[in-house]
Structures are given as structure tokens and as C-alpha cells.
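Input: a single structure, listed below in C-alpha cells.
What you see is the complex with one protein chain gone and the rest in place.
Moving on, here comes chain A:
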Amino acid sequence: MRSSISLCLILVFLSLFAIPSICIETYKIEGRLVPNLSQLEPTTKIVLDGGKYSTLIRKNGKFKRKEKKTNDLILLSRDNVPPGSYLLEVSSRKFIYPKIRIDVDPRGVRPFVTITGSEWSYNGPALQYPLELSARSTADYFLAREGFSITSLFANPYIIMMGFSVVILFIMPKMMANLDQDALKELQENQAQNPLAEMPDISTTLANYLSDFLVEMVMLPRYS
């Protein structure tokens, strides 16, 4: 808790610097990136409007010396930004940061959430300033390799089919055997009544048909 209070103090301190200089109408955008310094790469860049203005992240060495246990503070700072409305991006290979819309005018620097593809005239929810940008997630470039697992094996339709046929093959006869005499009789009667049972057997039909066909084939030359 102590560290967070001190952090707020620093933010206040920084905001003093954000007061625009009078002679040239330029502003400074300041903030902090959230995953701490040990995880960020030194080449992480802050880009305004696709490269119109850009700067590297900055490690605040002075602060580190005073308080040893707090996280390193990183400022994203950019001098000389004239008033306007900008898209701020954090160019990092390790983390995914949200894109931020920044409005800079004499009233100050105001950041907003933005969504790609939405209209620019629409302001997203406002964010605090100086910015405190936290990474949405780490960038994962690789596919996860699926290891062997019993559940995935059982989810396989072939395995399910096989399992089903095994069940039919082995368990059905036993079930039949376990049935008592009356029930078996009933079942056989049912089967007799079943119209399907009266259907001609496909294999016999096919065999008959084929034999007829063959006979015809054999006899054909005689007619010709």
C-alpha cells in the first residue's frame, strides 16, 4: 500500500511538468506502463499517429535509487506535441497494449479508450492522466501443441463407434442369456411380428440378382 501512495505522489509531481511552455504551443504526454521494467524490452516504443511522433520508453534511474523496493517507473513521454487528437500505440513485441486516443488542447492532455474500426468522432471512456497503461496480455506467438490425453481420445468419433460395437458384441449376448425364459419368448414373438423381420435379406436378394444376371450374360451369345 505504501508504494501505491508514493506512486500517486510521483504522478502529481510529473503532472507539474505537463504544463505547456508558453512560447511554443507544444505539450508533453506522460504516463507509465504497467508490467514492470524487468519484463519490458528496452526497444519498446510509444508511437503517436503511426509514426508522426515516436519515442522510446524511459527508465527513471533517479527514482530507482531513492526507493529500492518499488517497481521501476517507466515514463512514456513525448515532447513537442502540438495540439490535436492522436492515436497512441505502444509498440512492444512482448505485450499487447490497448490503443489509446489522446486529445491535446489548451485544457490539457486527455486520454480515451478507443476501438479499432469505430468512428473517430466517438470518444471512448476517459482515462486518468498521467496515463497508466497496463498490457492487455502477453503476446503468444506459438500454437499450443496438444499433448496426449484420455479425454481427447474418448472424444474421437471412431473410438466412440468402436466402443459402441464392442458393447453390442460382448454385452448383448450376455444380456440375452440373463433374460428369463418368458421375456425371451415375448421378445421372439415381438420380433416375428416386426415387419422388418419379414423384409427379404439384402444379401440373398443381391446374390439372386447377380446369379440371374450372370446366367443372362452367359446365355446372351446364344441368342445373337
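Basically, a contact is a pair of C-beta atoms (placed from the backbone, for glycine too) under 8 Å apart; a residue touches a chain by one contact, two chains touch by 3 or more; residues count from 1.
Here is the rule we use: contacts and distances are computed from a predicted model.
Undergrad: Just by its UniProt name, which of "Trm112p-domain-containing protein", "ER membrane protein complex subunit 1", "Large ribosomal subunit protein uL5m" or "AP complex subunit sigma" is the chain not shown in this complex?
TA: For the chain not displayed, UniProt's protein name is "ER membrane protein complex subunit 1".
Undergrad: In the whole complex, not just what's shown, which of A:Ile57, A:Val104 or A:Ala135 touches the removed chain?
TA: If we include the chain that is not displayed, A:Ile57 is the one touching it.
Undergrad: Could you please point out the chain A residues that touch the chain left off the display?
TA: So the residues of chain A touching the missing chain come out as 37, 42-43, 47, 49-52, 55-62, 79-80, 85, 87, 91-94, 96, 99, 101, 116-117, 119-121, 139-143, 145.
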